[in-house]
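Have a look at the structure that comes next, please.
With one protein chain removed, the remaining protein chains of the complex are shown where they sit.
To keep things simple, chains are lettered A, B and C as they appear, and every chain counts its residues starting from 1.
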Amino acid sequence: MQTVIPSLGVGRFPSPLRMNSVSGDRIGNFVSDDIRIRYQVEEGGLEPASDLRFEKAGPRAQLFFDPGRTRAAIVTCGGLCPGLNTVIRSAFLELHHNYGVRNVLGLRYGYQGLIDGLAEPPITLTPDMVDDIHEHGGTMLGSSRGNQPVPAMVDFLVAHQIDILLTVGGDGTQRGAHEIAVEVSRRGLPIAIVGIPKTIDNDIQYVSRTFGFATAIDKAREVLAAAHAEAKGYRNGVALVRLMGRDSGFIAAGATVASQEVNFTLIPEIPLRLNGERGFLACLRQRIISREHAVVVVAEGAGQDLLQGEVARDASGNVLHKDIGTFLRDRIVADFKEHGIPLSMKYIDPSYIIRAVPANSDDSMLCDAYARQAVHAAMAGKTDLLIGHRGESFMHVPIAMATASRKTVSPESLLWNSVIATTGQPLLFE
Amino acid sequence: MQTVIPSLGVGRFPSPLRMNSVSGDRIGNFVSDDIRIRYQVEEGGLEPASDLRFEKAGPRAQLFFDPGRTRAAIVTCGGLCPGLNTVIRSAFLELHHNYGVRNVLGLRYGYQGLIDGLAEPPITLTPDMVDDIHEHGGTMLGSSRGNQPVPAMVDFLVAHQIDILLTVGGDGTQRGAHEIAVEVSRRGLPIAIVGIPKTIDNDIQYVSRTFGFATAIDKAREVLAAAHAEAKGYRNGVALVRLMGRDSGFIAAGATVASQEVNFTLIPEIPLRLNGERGFLACLRQRIISREHAVVVVAEGAGQDLLQGEVARDASGNVLHKDIGTFLRDRIVADFKEHGIPLSMKYIDPSYIIRAVPANSDDSMLCDAYARQAVHAAMAGKTDLLIGHRGESFMHVPIAMATASRKTVSPESLLWNSVIATTGQPLLFE
Amino acid sequence: MQTVIPSLGVGRFPSPLRMNSVSGDRIGNFVSDDIRIRYQVEEGGLEPASDLRFEKAGPRAQLFFDPGRTRAAIVTCGGLCPGLNTVIRSAFLELHHNYGVRNVLGLRYGYQGLIDGLAEPPITLTPDMVDDIHEHGGTMLGSSRGNQPVPAMVDFLVAHQIDILLTVGGDGTQRGAHEIAVEVSRRGLPIAIVGIPKTIDNDIQYVSRTFGFATAIDKAREVLAAAHAEAKGYRNGVALVRLMGRDSGFIAAGATVASQEVNFTLIPEIPLRLNGERGFLACLRQRIISREHAVVVVAEGAGQDLLQGEVARDASGNVLHKDIGTFLRDRIVADFKEHGIPLSMKYIDPSYIIRAVPANSDDSMLCDAYARQAVHAAMAGKTDLLIGHRGESFMHVPIAMATASRKTVSPESLLWNSVIATTGQPLLFE
Partner (left out) sequence: MQTVIPSLGVGRFPSPLRMNSVSGDRIGNFVSDDIRIRYQVEEGGLEPASDLRFEKAGPRAQLFFDPGRTRAAIVTCGGLCPGLNTVIRSAFLELHHNYGVRNVLGLRYGYQGLIDGLAEPPITLTPDMVDDIHEHGGTMLGSSRGNQPVPAMVDFLVAHQIDILLTVGGDGTQRGAHEIAVEVSRRGLPIAIVGIPKTIDNDIQYVSRTFGFATAIDKAREVLAAAHAEAKGYRNGVALVRLMGRDSGFIAAGATVASQEVNFTLIPEIPLRLNGERGFLACLRQRIISREHAVVVVAEGAGQDLLQGEVARDASGNVLHKDIGTFLRDRIVADFKEHGIPLSMKYIDPSYIIRAVPANSDDSMLCDAYARQAVHAAMAGKTDLLIGHRGESFMHVPIAMATASRKTVSPESLLWNSVIATTGQPLLFE
């Protein structure tokens, strides 16, 4: 299967990049539209054979937009993620220094910034403004959650004469970007919409690693080291750490393997049963009895079925939010009490500490690459795509395809088997 | 006033340390019992004149204990604190390598380790065991909260022929150490009890800086940087961070000055009024209206009077713990809702993340010094004291004196004025 | 082309791992020998089409070695690299806990440890020994450079009844491992030799990323931040940083992209011309005149042709080592002097600081995977291979194939183009 990327039209302007199409002359090469990245690299395995191929990302020799007359805009949406500022910076610098695009706008506070009067007006980015933003967590443009009315956002693009819109965000953001692209196309406008995948949960299809994920695991590992010290510091010490991961356990699993100090890792992809002889609580009791301490990691999306009907109210009768972290903590405490086993319980919820930090080196390189590939695609007039990643390759993925489903941790994957190998936990709590 | 340190008797054994009592020969000096540290260094100020003086800590030329026949023991109590392992290690190495004490016991899990049969039996420390423990958070000996029956603990010291007990802990631990020392004295036993002050809150009298405090501030500052990114990343973003400090706001104040990103710092020493024209909530609203984001730090002991009667119950009717952090979060959310001001609220409680880490360099040096000074005092037969710290000097402080009251942040101190200067917050919420 | 991995014989023992060969049951899968990893994923590009395929790495259902009777050994060779201890630890834990191999030897000081009487005798590893080694830089086994006589090393394997030898090292080490495998095969011995690629320079063929590389870049980036502060802190400040990379500029290029603060990056793969109108010195002068500061990175292997005949001698007439770093520093100083341009030159050679640190999270996960894959291969009786890596896949690569040439930075690659994009430096100094 060959995926098709919509194009605004043929390239009419020669690229100003210092590249050519000659191999072997020590000068970088433009990428032809004909190059494909084969998605399935494994042959003969248990998964069905697939001939899925994506267009290779990279600078094109011919541009659809005339750099000197192009207006580009960048928007960052959703939750913070390490590397947002690096993406903004590299996209701006590629447009400004390498393509010579003079007008690059920063839209404020996510999609709210595409509605006039809702958030602050756009700012025109300059090299000074972005000089050292990559050393800071967060996003210099601000963010917001949720989409805005699509026609109004397209009106905004028209009103501000924006030719290129780079949307940095996750699932929901990219679905919004796709709707914008559809509306733009419906109106016959020559505006390129290119998505840069952002999700700290690393759960976007056809994106092997989103930026910020490695940094999140670095920080989570620090938290697990502290949890380990707390668990070992007291008799029958249990340290329970809640990590991000609403639908996918990548952070929980990755941090477990990186830290090597976790004894139980609970993720949304594996059903969580608490009670019974082979349930989680019995396993935890057994571990405490034999080893006197345990570190437990729970992804925020794990065991959601257990939370049904768990409602707490404050003095005024207001419903208090219950999450799997505090729920599990309370259940462990009750269970040990019931069994008469002393317990020293420590609950840790690092939350924003993990996501509001600057990108580490690996993520910085990834941010830089995503941002520049997105600029290349947009300048070539490609649209309604996001930059995908597979192995060492970047590629163009139709947004609708990338957002059709979420990537999850397969219990039969190398990653999860590494978790099983390092924790020694049961395959299933059943 | 001259403080008096109890002594088990005159020194009868020459110290094996490579020192002498000659000044100017490039060889370290033994410290005479006659040297005093003057506590008040400021003259002519607003505080009443004091002639309080403490005995200077340091190695004595004559020892009460014969190193070759001495049995020493170390116990760590209470909450984890950065540097516990460094203290254990340096105390052991000073005893083992420098004094030649062959038997150094590590007591397990705090004062529980002084009750036979309650926790694991003591371990005999070796250089291999402590080799790299200083690179890890927590305590290799384990800890527990609370004291144990004093007579039973003294029985334990006798049964295990322990000559020296080093108690690493805070307020409560040292009060327990004092009671042990009293009982030891009542029985006429030649056992030295020497306290090493440990409290991440830095609230022990006559101890200008406890170990672990600087590290805690380092970590808290990282959290505040993340909080700042979250606050700035959203319109009307408020990031509320709860930091340790049950009775004293040293961590909250120190982290505020170190980070320079905080707009409101709330500590136990300053009354917190929420409502009213000049109350905290009105100030916060004003800040958000004019600057669109704010970082708020609240010490866990702040505003305790506000929590009266705030009781929440879960579905089963059990009381849920309410703390000032979540209480304040809920009040801010309600207040902004009431005033129709949009709000992006982020609540961060780093809790154990701050205390279960290894000591930074400053704290490592401090741990090393506290531990070695404690060993010197004990080998000289001094007892019922803890190692105090003032400026660049270490000194012997009677435990009862150090635990008579807590050290708090004076609202008129340099530290608090630095907080006021950097946050620009009102002097008082009234 | 299908690569062929030598096998000691058919698997006769069922694997004790908690896996099966069923897809979709949430239980991890054994890997069949028939699964292949296609090496070339790009189609239609400038490089010639290749059908190179490798055997997929992973746990086999049938083992050649009976776990309960197997003796395995691990050796670490060459320069230090972040993650060595993690590799040792995960390989041991996989053998010990998951396969139930009771005898795992740690050979001391590289291949010297395979010569009786040369280095210390092997140690029998235990869980306690490896408990927290992954938190430390270096290698708990020690290392050494260079190979030892192959027949003597094979004699050692026989004498110590070693069934499995895991060799952790670079190019030279793996060539040694291949020679051992050849000799083992010549003697008809049932000993598996499996290599784990280790090179901080990341220059091994068919290994997309060696462990330790990401950590090295993290550390190098810190150094570049300091270099940037030095360069900007003085008028006409030039900070010159020498980084590792004897034959390949991966660290220099990666650190440049990660830091975004570098103005010139010099690597072995790109010829370095100093003089002339478009030579490096003229470019640097121009940059200083227009921007007043510059950060320059030079890989240790860059510009080697320039060093010919550059010999310095000390007072006794001994030859002093000249390297490209100090050579370049001296040439820049002389050039600016000659042109009458004031200069503040800072030279930084972080050397070992970058390689003797513990692995970051990304590398930790990589180390864990390499180590476990190597164990799987060896237990299945595969030999004379090293664990390769491509995208998200691990695979078996014949050692001779991996060591036939070195991987280098292609001037036409994405990585180098990112360097050009971020530095803005000339494509070539000519």
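In the analysis below, a residue touches a chain if its C-beta (ideal position, glycine included) is under 8 Å from a C-beta of that chain, and two chains touch if they have at least 3 such contacts.
As the structure is a prediction and not an experimental result, all values here were calculated from the model.
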Option touching the unshown chain, where B:Pro82, B:Gly212 or B:Gly254 are the choices: B:Gly254
Touching residue (missing chain; options B:Pro6, B:Gly172, B:Gly279 or B:Pro411): B:Pro411
Contact with the hidden chain (one of B:Arg53, B:Arg246 or B:Arg406): B:Arg53
Contacting the left-out chain in the complete assembly, out of C:Gly83, C:Gly212, C:Gly303 or C:Pro350: C:Pro350
Touching the absent chain when the full complex is considered, from C:Gly28, C:Gly83, C:Gly138 or C:Gly212: C:Gly138
Sole residue of B:Glu42, B:Asp128, B:Asp305 or B:Glu338 that reaches the chain not shown, by the stated touch rule: B:Glu42
Subunit B residues touching the omitted chain (full complex): 18-19, 21, 23-29, 32, 34-38, 41-47, 53, 56, 58-59, 86, 89-90, 93-94, 97-98, 134, 208, 214, 217-218, 220-221, 225, 254-255, 257-260, 270, 360-362, 364-365, 368-369, 372, 390-394, 411-414, 416-418, 420-422, 424, 427-428
Contact set of subunit A toward the excluded chain (per top definition): 132, 135-136
Missing-partner contacts on subunit C, residue numbers: 80, 109, 112, 119, 136-139, 142-144, 222-223, 225-230, 232-235, 239, 309-315, 320, 330, 346-353, 355-357
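Everything below uses one rule, namely that only the chains that are shown with their structure count from here on.
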Interface ranked first by C-beta contact pairs: A-C
From subunit A, the most remote chain by mean C-alpha position: B
Distance between the centres, which are taken as Cα means, of subunit B and subunit A, whole angstrom: 40
Distance from subunit C to subunit A - Cα centre to Cα centre, in angstrom: 28
Mean-CA-position distance for subunit C and subunit B (Å): 44
Multi-chain contact residues (two or more partners), subunit A: none
